[in-house]
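Only one protein chain is missing from this complex, and each of the others stays in its spot.
Letters A and B name the chains as they come in the text, with residue numbers starting at 1 for each one.
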Amino acid sequence: MNNKVTKLALVLLLICAVTAGILGVVNALTFEQIAYNKMMKQISAFSAVLPSESGYTEVPFDGRAFPTVDSINQSNDGNGYVVTSTFSGAQGNITMACGVDNELKCTGISIIEHKETSGLGAVAASTSNKGVAFREQFIGQGADIALTKAGGTIDALAGATITSTAVTNATATSIAAVAALG
Amino acid sequence: MFAKIVEISLGAILINNFIFSQFLGCCPFLGCSNKVDTATGMGLAVVFVMGLASAICWVIYTYILVPLNLAFLNTLAFILVIAALVQFVEMFLKKSVPSLYSALGIYLPLITTNCAVLGVVLLNVQNKYNFIESVVYGITGGIGFMLAIVLFASVRERTEFSDYPECFNGFAICLVSAALVALAFMGFSGMKIM
Partner (left out) sequence: MNRKQQFREGLITNNPVLVQQIGMCATMAITTTLFNGIGMGLSVLIILTCCNVVVAALRKIIPEEIRLAIFVVVIAGFVTIVDLLLQAFIPALSESLGVFIPLIVVNCIIIGRAEAFCQKNTVKDSFFDGIFQGLGYTCVLIIMCVFRELVGSGRFGGGLIDITNGFRFTLDGTGGGIQIFPADYGMGIMNLPFGGFLTLGLLIGLMQYALKKGEKKKKLEERAAKEAAAMKEVEE
């Protein structure tokens, strides 16, 4: 009986070890590429909202006053800040980069991650004409940004009021967070 | 902190309900919803295992996998932990709490392949939750699952008396009625407390 249990344990252990070994090799082969993909994604999102020749430096901010803000990155060119924030949309969390210039005007937004409904809320992040047009509305907006419904100038996406509201509010929060840096 | 926990709970139970908006755990959801009592038993077992699995997997991920640079092994480690956990819980209940065992026992083995359980531990890692948030997400996610399965079991008991095309027998009519319940849950989307 004891012998049998030992044998079973050995077989299981052996298979686990072989699997883990193979995974280790695959991980070593793909690790650099995955890290590179992640970095490129962030860089392309940052430079889409606020181009900077010399990169960005993260600056400290009051995390308690702005719980949705993940990081504030000052452009080394001195032309403004990029704020990344995570907030809830219609289906799950949305992660967004928002550029803010020194006059506290939005220079553009770029959605990094989202789980919004394909064809409705997801348009906010898409490269289609509608998506680009939606995001272009944000350029030049100040802290008083709001949807047309609420007396502002941002037209909500058709069928995606929740997503549009969330993105608009997050932009306002980003601008406020930069303003609070002083 | 408190607000964040309320937000997570509300999200897991209603807004992003595991079944009706994330499609996690559909197999047991359709398989075990014939009767309200079976559904309640399955739901309770899932709440229990999801809470426990969230806690244990968080500890393993944070204190073993990450320091050893083995984060890529998380899927493998989590599924083994869940399988072992379910087995231990079954043995423990059988010995020390026989009354609970007789109520939940037959559902426990089914839980190993319930994608809601593996899903919740993977989502904990993805959302970078801390220990308390992970456990809360696990338990409330389980409660959301239970709410869905119990509600749906009562809907399904009604379909037995209704007249539908013969070829829709079995899962087909279940899925169509589940679609209608999902429609009701859509009303929660975008709800906010902050």
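The rule we apply is simple: a residue touches a chain if its C-beta (ideal position, glycine included) is under 8 Å from a C-beta of that chain, and two chains touch if they have at least 3 such contacts.
Values in this document were obtained by computation on a predicted structure and should not be read as measured data.
Participant: Quick check: which displayed chains does the absent chain contact?
Facilitator: Within the full complex, the chain left out of view touches A, B.
Participant: One chain isn't shown here. Among B:V36, B:A103 or B:L122, which residue touches it?
Facilitator: Counting the whole complex, the residue in contact with the absent chain is B:L122.
Participant: Please pick, from A:T19, A:T57, A:N102 or A:T153, the residue that touches the omitted chain in the full complex.
Facilitator: Hidden-chain contact among the options goes to A:T19.
Participant: Taking the entire complex into account, which one of A:T30, A:T57 or A:N102 touches the absent chain?
Facilitator: A:T30
Participant: What chain B residues would touch the chain not displayed?
Facilitator: 20-27, 30, 72-76, 79-80, 83, 112-115, 118-119, 122-123, 126, 165-176, 178-180, 182-183, 185-186
Participant: For chain A, which residues reach the chain that was dropped from this view?
Facilitator: Within chain A, the residues that touch the unshown chain are 7-8, 11-12, 15-16, 19, 22-23, 26-27, 30, 33-34, 37, 41, 113, 115, 117-120, 126-128, 158-159.
We adopt the following convention: only the chains that are shown with their structure count from here on.
Participant: Could you give the separation in Å between the centres of chain A and chain B, each centre being the mean of its C-alpha atoms?
Facilitator: The separation of the two C-alpha centroids amounts to 28 Å.
Participant: Show which residues of chain A lie in contact with chain B when the two form their complex.
Facilitator: Residues of chain A touching chain B: 16, 19-20, 23, 27, 67, 88-93, 161-162, 166.
Participant: Can you name the residues of chain B that touch chain A in the complex?
Facilitator: Interface residues on the chain B side: 4, 7, 11, 15-16, 21, 72-73, 76, 80, 127, 189-190, 192.
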